[in-house]
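Apart from one protein chain that is not included, each protein chain of the complex appears where it belongs.
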Amino acid sequence: MIEVRNLVHRYGDARAVDGVSLTLADGEFVVVAGPNGSGKTTLVRHFNGLSTPDEGSVLVDGHDVTDHPVTARSSVAMVFQDPRECFVAATVGADVAFGPANLGLTHDAIEERRERALRAVRMDGREDERIDELSGGEQARVAIAGALAMDPTHLVLDEPFAGLDWPAREAVLDHLQALHERGTGVVVVTHDLRDVAASADRIVVLSDGRIALDGPLDAVEDRLAEFGVRPP
Amino acid sequence: MYVPGSTPAHRLDPRAKLAVQVAFALAAFAHTTPRGLVVATGVVAACLWAARTPPWEALDELRLLVPFLLAGPLVETVVLGPPWLAPEQAVAPALASYRTLLVVLVAAAYVRTTPTRESQAALQWFVPGKPGRALGLCVGLVARYLTVLRADLRRTRTAMRARLGDQLPVRERMRIVAVTGLGRVFDRSDRLALAMRARCLSWNPTLPRLRLGRADAVALALATALLAWAVAPLVASTGPLVWPLA
Partner (left out) sequence: MSTQEQSVDLVDASTALALARVALFAALAGAFAFVSFEYPLSPAPVTLQVLAVFLAGLFLGPVWGAVSMGVYLVAGAVGLPVFANATAGVGVLFGPTGGYLLSYPLAAGVIGYVAHGGPEVRSLDEVGVPRLVAALVAGVVVIYTLGAAGLMAFGGLGLEAAVVGGAVVFLPAEAVKLAAAVGIARSDDVAMDA
């Protein structure tokens, strides 16, 4: 469970996140939406302690993320926008193994996690392929596998569909739905609800660093446009 | 470049291969004599055989070095004044060039048979602690981002040509290419650092598995012999011991 309490994040004098409180239960599929500059990316980077709050706090499974960064980062895994920029190795298998190796797991455990993560995105058996020879959609799936290898309870994805063609978006969405069905919490950050709205349990809309709307699609649908989010 | 395969050299432990390479380079520098280089040539032949690499293939990637290797002996042969040519002066540079060629060939055998991840593992084994971790990590990142940055620069130059950038002075063209490259580097390093931290970038990760096998014993014996041969002249010139190999 991720609990955000009165979180404030400042850039200079501007308050990018301005007093947000939010609880994300295990296994929930949540979409965090909002126009560019609404603070959604800044907000989710607090979920696993990558940023430090100026005010307020974030707890993961009851532990403050600032004091328990390893717990936070293995429970809340993150896939960043444009995953091309975030690989740490030239080949698929080496990249996916990066997280588990950092956690100091045994060789067998690392291998087991790598295989499981690659199977979840149907990239198993392609460990030795070079990442720069994969298509954009395949790279996006490898990035998800790299996060899944942390064995997280929540997977946070920042604009996971940006720059992907339609079949690749469908494939990524299918994998996210499958993960959700198996009990992983999924958080998708996006400015465009078209792809994910139907799969989400709940939609949180940010506006100027505050929560403007929070609820299932049918409850918030009519007011999305007010806050600069295009309805699906 | 690394070529996937299953030659005896591919199966060797990267640490054993690095040891042979370094010991060979030292030995070749210590014995840049006709007799020494004959022995060294035999060692090179053995290394290339273990990598199932014909010498011309190993050299093909290193064509660029050939003119430099020929330059030494050729330049030193010429004297300013009669008799204009002094072939005897070319002997020492020729030996030096040939020695360098041998070192290059042994290195080529390593490069062709060792994937980056094995080299990373060996580096982290040889350099303990945080420096070794940092080195292993950075080499992996270079493997990933070399091709990415190359593609960036290629695009920049194509765009520049399309806008008649060819007519700009060289200094300006260099500046444009470099500014693009630098911008990408800073942009990427911020995101990459964040992504690594999200995956618990740590100083004490599980290191890749390395295991010495029976064939590695042969390679290590060769490295030890080469090392002994390399230091033999030093010991012989400073100590009272007479070394059989020296």
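By letter and in written order, the chains are A and B; residue numbering begins at 1 in each of them.
In this text, contacts are C-beta pairs under 8 Å (C-beta built on N, C-alpha and C of every residue); 3 or more make two chains touch, one makes a residue touch a chain.
Note that the structure is a prediction, hence the values are computed from the model and not measured.
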Hidden partner chain, touching residue among B:A46, B:A96, B:L210 or B:A228: B:A96
Touch criterion as defined above, residue of B:T33, B:N204 or B:T224 at the omitted chain: B:N204
Please identify which residue in B:A51, B:L123 or B:A223 touches the non-displayed chain. B:L123
Please give every residue of chain B in contact with the chain that is not shown. 1-2, 21-22, 25, 61-65, 68-69, 71-73, 75-76, 92-97, 100, 103-108, 110-111, 114, 116, 119-120, 122-123, 134-135, 137-139, 141-143, 145-146, 148-150, 152-153, 157, 170-171, 173-175, 177-179, 181-183, 185-186, 188-190, 192-193, 196-197, 200-204
In the full complex, which residues of chain A touch the absent chain? 68-71, 74-75, 102-104
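Simple rule for what comes next: only the chains that are shown with their structure count from here on.
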Can you tell me which positions in chain B touch chain A when the two form their complex? 4, 116-117, 137, 140-141, 143-144, 147-148, 151, 187-188, 191-192, 194-202, 204-206, 209
Across the complex, what residues on chain A touch chain B? 45, 48, 50, 69-70, 73-74, 77-78, 80, 82, 84-91, 94-95, 98-107, 110, 128, 131-132, 146-147, 150
